[in-house]
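Missing here is one protein chain; the remaining ones are kept as they sit in the complex.
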Amino acid sequence: MSIWEYANPVKFLRLSERVLPALWVISFACLAIGLIWGFFFTPDDFRQGSTVKIIYLHVPSALMAINAWFMMLVASLIWLIRRHHVSALAAKAAAPVGIAMTLIALITGAVWGQPMWGTWWVWDPRLTSFLILFLFYIGYVALWSAVDDPDSAADLTSMLCIVGSVFAVLSRYAVNFWNQGLHQGASLSLDKETNVANVFYHPLLFSIAGFVCLFLALVLYRTGTEIRRRRMRALMAREVRHA
Amino acid sequence: MPDLGKYAAEVLSAYGATCVVLCVLVAATLWQGRKVRAELAQVEKNQDGKGAQDG
Amino acid sequence: MMLRVKDLTVARGGLPVLAGVSFSVDAGQAVMLRGPNGSGKTTLLRTIARLQDPVAGQIECDPDQVAYAAHSDGLKSMLSARENLRFWADVYGGGDVEAALEAFELSRLAERMAAHLSAGQRRRLGLARLLVVKRPIWILDEPTVSLDEASVALFANGVKAHLATGGLALIATHLDLGFAAERFDVSAYRATAEAVGLGASDEAFL
Partner (left out) sequence: MRALLLRDLILAIRAGGGFGLGLAFFLIVVVLVPFSVGPAPELLSRIAAGALWLGALLACLLSLDRILALDWEDGTLDLLATSPLPLEAALAIKALAHWLTTALPLVVAAPLFGVLLNLPAPGFFWLTVSLLVGTPALSIIGAFGAALTVGLKRGGLLLSLLVVPLYVPTLIFGAEVARRGAEGLDATGPLAMLGGITAGTIALMPFASAAVLRMALK
């Protein structure tokens, strides 16, 4: 049994029906644990004060904003190479989730930056990159909604996703070059000691797990919605054609 | 409620905004999902009915 | 030189419209595609011209031998008739523009901007393009729309000359063109609701 079995919409729906309830529960549990622990039971940072609590929102959402795009890129490649409809629809389903994550990362980043940098917005390379990512997401969603035929919409958005990825990486370098930033380095890496102290690290892990599961749950559910929408379209087209 | 010190407004607004965005996203997702499910069920019912009449 | 189509299934908007189409056209032969509106003639022609992919089946013809002419003529209204033809002649590598203009009685209008030509004249100019591209396989979609009788006769002569030099033509049309041609009615191949397993893209959802 290969993973491609689930490229069949019916099988995919059956699987997602089985997985989804557990996924919702896990994601909300992880989010609750991570955020409550982080919000109520962690000390303030000696330098950043209580704003350090924003880390439990900012870091996971920023992570998912990028991962969502990466997932869309992989799904687009699978569609272009193997032409599995579920893959294309999953990419479509992930885009609005990615937009929400990017939006959260931008808002929390700006709110965090306000006391630290003394201004709501600075054209810091990381913030700027996320803004550009946001534009890419919007263009991607707009293109999906502008093309009527679902297959050519999938084709075109997949190409946009691939070319956009290249330019997003280019933009990242360009932006770095353009303004050496105020932003601190990545908050989370494998050697946690150098970055975030333990007290902050553990709730952060829960929060990240929560965001990951929430993303998966949302994408699975939304993909199911897209599959049903597509099935409805196919049924109606058949009815018209053979009336 | 922990003491958030002088940054209370920032921290709370960050949590509030995130909550709003996530709730809107989840609500929209579920609402769309329900709607499409219902519509699809309707279409399937119609076609089955017609199929029965034809044959 | 021949065009052979075997078991071809073509789809429009994700649903198969024609299934199991097989025919062949030999050198010197013309075939008329018949069928009511929406029966899939245009889709079939576009598939044979490699503008879209077949759902299933084979098309045996060299795409470099095909000249395709659609509903719209691809004329630039800001170019004169001669310039329009000259462009396509250059793209396809040579071809006698003046002879083509002559054949469709457009020499007198050669300097006119395409914008100032009547619908029928534009159509004739679009067909004159076929003469300058020098391709043996003509795939024509409703070539006689908006042509008067005299112009249809011109077109028929053009096709006859083409066939006489070993070319072949596949023409979707409702008109009788006044030369011997085999008829091929596509409505016999209409894809039915039960025709699943053909691989059209909507099928996965039905």
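Every chain is named by a letter (A, B and C) in the order it is written, and numbering of its residues begins at 1.
Throughout what follows, a contact is a pair of C-beta atoms (placed from the backbone, for glycine too) under 8 Å apart; a residue touches a chain by one contact, two chains touch by 3 or more.
These figures come from a predicted structure and were not determined experimentally.
Just so you know, the chain we are not showing touches A, C across the whole complex.
From the set C:Leu51, C:Ala119 or C:Ala150, the residue in touch with the chain omitted from the display is C:Leu51, counting the whole complex. From the options A:Asp45, A:Asp155 or A:Glu239, the residue with contact to the unseen chain in the full assembly is A:Asp155. The missing chain, though absent from the display, is touched by one residue of C:Asp7, C:Glu60, C:Asp90 or C:Glu111; that residue is C:Asp90.
Across the entire complex, the residue among C:Leu79, C:Ala110, C:Leu175 or C:Leu206 in touch with the chain not shown is C:Leu79.
With the whole complex as reference, residues 132, 135-136, 138-139, 142-143, 146-147, 152, 155-156, 159-160, 162-164, 167-168, 170-171, 173-175, 177-178 of chain A touch the missing chain. Interface residues of chain C facing the missing partner chain: 49-53, 63-64, 66-79, 83, 86-88, 90-93, 129, 133.
Convention: only the chains that are shown with their structure count from here on.
Centre-to-centre separation of chain A and chain B, using mean CA positions: 17 Å.
Touching two or more other chains at once is no residue of chain B. Residue numbers of chain A whose C-beta contacts span two or more other chains: 231, 235.
Chain A meets chain C in the complex at residues 8-9, 83, 85, 149-151, 227, 230-231, 233-235, 237-238, 241-242. On chain A, the positions that touch chain B within their shared complex are 35, 39-40, 44, 49-51, 53-54, 57-58, 61, 96-97, 100, 103-104, 107-108, 111-112, 114-115, 214, 218, 221-222, 224-225, 228-229, 231-232, 235-236, 239.
Remark: chain B residues 1-8, 10-11, 13-15, 17-18, 21-22, 24-26, 28-30, 32-33, 36-37, 39-40, 43-44, 47, 50 touch chain A in the complex.
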